[in-house]
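One chain of protein is taken out of this complex; the other chains stay put.
Labels run A and B following the written order; every chain starts at residue 1.
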Amino acid sequence: MRRLEHIGLLALPGLTFLAVIFALPLLLLLLKSFQIDGQVSIAEYRLFFSDSYNLTVLWRTLRVALLTTLLALVIAYPTAIAMSRARGIWLSVFLVAMVLPMSVGVVVKAFAWSIIFRTRGVLNDMLMSLGITDAPIRMLFTESALIIGAANVFLPFMVLPIYAVLRQMDGRLPEAAASLGATPVFRFFHVTLPLSLPGVVAGCAFVFSLAVSMYVIPSLIVGERQQTLSMLTARSFLYLRNEALGATISSILLIIAISVVLGSSWLANRLGARS
Amino acid sequence: MKLTSKGLLNRRSVLKGSACAALGTVATPAILRAQSSEIVIGCAGSHTAWMEQIVAPHMKKAIGADILFEGTKSSVNLEKMASNKDAPYLSVVQMDDPVMIQAVEADLLAPIAADAVPNMTDLRPGAVHMDGMWCNYVQPWAGVAYNTDFRSGGVSSWTDLWAPEAEGQLIIPSLQNTEGMWTLFSAAMLGSGKPFSEAQYEIDAAFEKLEELKPNLLSVYTTMSQAFNLLEQGEITMLAGNFSSYTLPRKATGVPVDLAAPSEGIFAMPSGICLVKGGPNPELAAAYVNEMLGPDMQAAIADFASSVPANTTVTAGAIIPEGVPIYSPDWAFVAANRRAWIERFDKLMAL
């Protein structure tokens, strides 16, 4: 018991920090969303959900976050496998390649993508010179561009948890499976994949939470014509000066994020319980 | 100088992070107030260049003030004032007239008086509003910015925005930005067929006309710098609502852009300056405003930012294109309806 208490003490600075900087404002926000003229009410929520435009934005936000997560997963998984097998200098190269881009601001990255996606940009020049398309394809200000850009920015948050899990996996397990007659494909689906699921779940939770609440990336890559929930939030607070609406939208975002975190930790526990 | 631009960047990035963070700036003023020669000025993001190069060094010399400035949209400046009403950290704010009206309604401004700011007596008529609650200092004019490489013929009429050959070639500002009003008002004129003085109240006609603009729209911006960058690169050929204080200095650096004055008319950007009620360092703040309205600053800014000075003793500055009417809308009407327009506009433009 005493040892547990000491561990609690170690977490105290972090918890205090989070409580003051994070939890308290969120609580105030949540309260605000349920109050109209000092009375407890869900009117703001009813108002929000009765507007089909808001539902479109909500659906777009979820869709973009989901597709971003999927794309990041598809790119990250093989990368994580390669990293988990890399040794020495190659491992360092991989880790640096993963971590270094995180030090580049998201604004800079979004700008970089908007350069690449231009009609007269690098990507279109390449597609045209390869003869894949005759006329330039409009990519900037499309949802695909947003998903590609966001997946790029959030990739490390998917790769690193999967890598960490794969790195810990006993390398003899796939060998044992092979000696029992399992083909590489069978080994992947029955050994490597199930054992890496906790990392996949963690990575997806990270990326989904980040993608559902991103603001700068959609502002720069798709603009105001395809608003997301966080853009609506900013608009409500800063331009409409409608704090109740802003608080309501933030709270909806918060609920989505909390559900994802709780859901994924439940899933990770369930997966982890078996091993 | 380093300090000022750093402060700007920090705040700006925090702001972009989340809306709540804007409220979080409450924490900073205590530190900033500590030094009495410092005053914090809220201004527009597009002012950054001349605030850094002209205003800050001049103020250090003339009144011994260290200027920290935060460049952002007018409505964000308003939000900063409103959320810090009990303990303001901004002393002076430079923002657009429609937002000034909202600030007066929210009781956020202190009137500018001639005894503390003698230069206000030299301003041309109409530049002092609501008994000195704010003054216009310089006024850029707004039209349509275009890329001279890809659109050598310029933009002779606002109808060019709607032309079929402009498909996917146009970006317009959001109504969240002051300059977004110019597309709305030109749409009102074209849609209703009435002269500007009447057309500015024909908002339904304006929105109907704006809907026809959708095929030509590549995007709608709230961050002007990115949209302008796309114009410079030729990704788009026209950027509606842009103004002389931004386009013309860019043109002067050699990028292939120019500002067109369509025949139906151009608009006067309503750049105002005001004192924040209860803001720190009131004497220094008044001295700053006086300098901003004085002949030296007026001439320098008007030259640098290709704008029309408000001080009648100054002859320098931009020449307003001849033969084209210049309009100034009923800002009280704008202020009263803007929120509804923003929501309507966002829904209309949504993909």
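Please note the rule applied: a residue touches a chain if its C-beta (ideal position, glycine included) is under 8 Å from a C-beta of that chain, and two chains touch if they have at least 3 such contacts.
We take it that contacts and distances are computed from a predicted model.
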"ABC transmembrane type-1 domain-containing protein", "Acyl carrier protein", "Heme ABC exporter ATP-binding protein CcmA" or "Putative membrane protein" - which is the UniProt name of the missing chain: "Heme ABC exporter ATP-binding protein CcmA"
Missing chain: touched chains present in the view: A
Among A:13, A:131 or A:181, residue touching the chain not depicted: A:181
Positions on subunit A where the hidden chain makes contact: 170, 172-173, 175-184, 186-187, 190-191, 194-195, 271, 274-275
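Keep in mind that, in the parts below, only the chains that are shown with their structure count from here on.
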Of subunit A, residues touching subunit B in the complex: 25, 29, 53, 56-57, 105, 107, 111, 114, 118-121, 138, 140-141, 215-216, 219-220, 222-227, 230, 233-242, 246, 250
Subunit A partner contacts - residues on subunit B that touch it in the complex: 13, 16-20, 22, 24, 73, 75-76, 78-79, 82, 102, 168, 171, 174, 176, 217-223, 226, 230, 233-235, 339, 342-343, 346-347, 349-351
